[in-house]
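One chain of protein is taken out of this complex; the other chains stay put.
On to chain A.
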């Protein structure tokens, strides 16, 4: 069992933990002034406990962890992580099959790295502007509004997961459906990209209300 060690409220003097190995392997001469000051500060100040999801391994990816957390139901992280690894494996298998079937000249164009496919698919799914409800004069209007990076990533992941959960056959497994959706999104096709386009179309239709924004 994992016992939570990280508190939820720390004194402001506590610093964040530095997990990357590369930052500690740099020799002293290469550090800039502020990095040296940071090192000296770290020698004196207390440091917060690292969260359980933070890892220093080369295989950990913050986007993949965020996606697994969103897929998780009722705290079953074991199941969510296994589903994620099965998805990546399924993507790799499909791409390898395509690679071995393709003629020689097309072999370079096929991307086999599942992490690259995942990141590119997420980037293709992110909307650029969203709609927000603004009440003016008693009526609520849908106003096109720029979104923050966090919100874009969240929407892309949420759309992927809801699409895989709702629109599939009862007997298809989640990794299979997810790998299918990710490969379609990688090629800018599929229902998630269509949902993004629908949102852009609605924003474009309401572009007259863009002046209602005040930020």
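Criterion: a contact is a pair of C-beta atoms (placed from the backbone, for glycine too) under 8 Å apart; a residue touches a chain by one contact, two chains touch by 3 or more; residues count from 1.
Everything that follows uses one rule, which is that contacts and distances are computed from a predicted model.
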- Between "Trafficking protein particle complex subunit", "CHCH1 protein", "FANCB protein" or "Pyruvate dehydrogenase E1 component subunit beta", choose the name on the UniProt record of the chain that's been left out. "CHCH1 protein"
- Give the residue, chosen from A:5, A:96 or A:128, that touches the chain omitted from the document. A:128
- Task: Consider the whole complex, including the chain that is not shown, and state which of A:23, A:53, A:113 or A:188 touches that chain.
- Result: A:188
- Missing-chain contacts mapped onto chain A: 124, 128-129, 144, 146, 188, 197, 200-201, 203-204, 207, 210-215
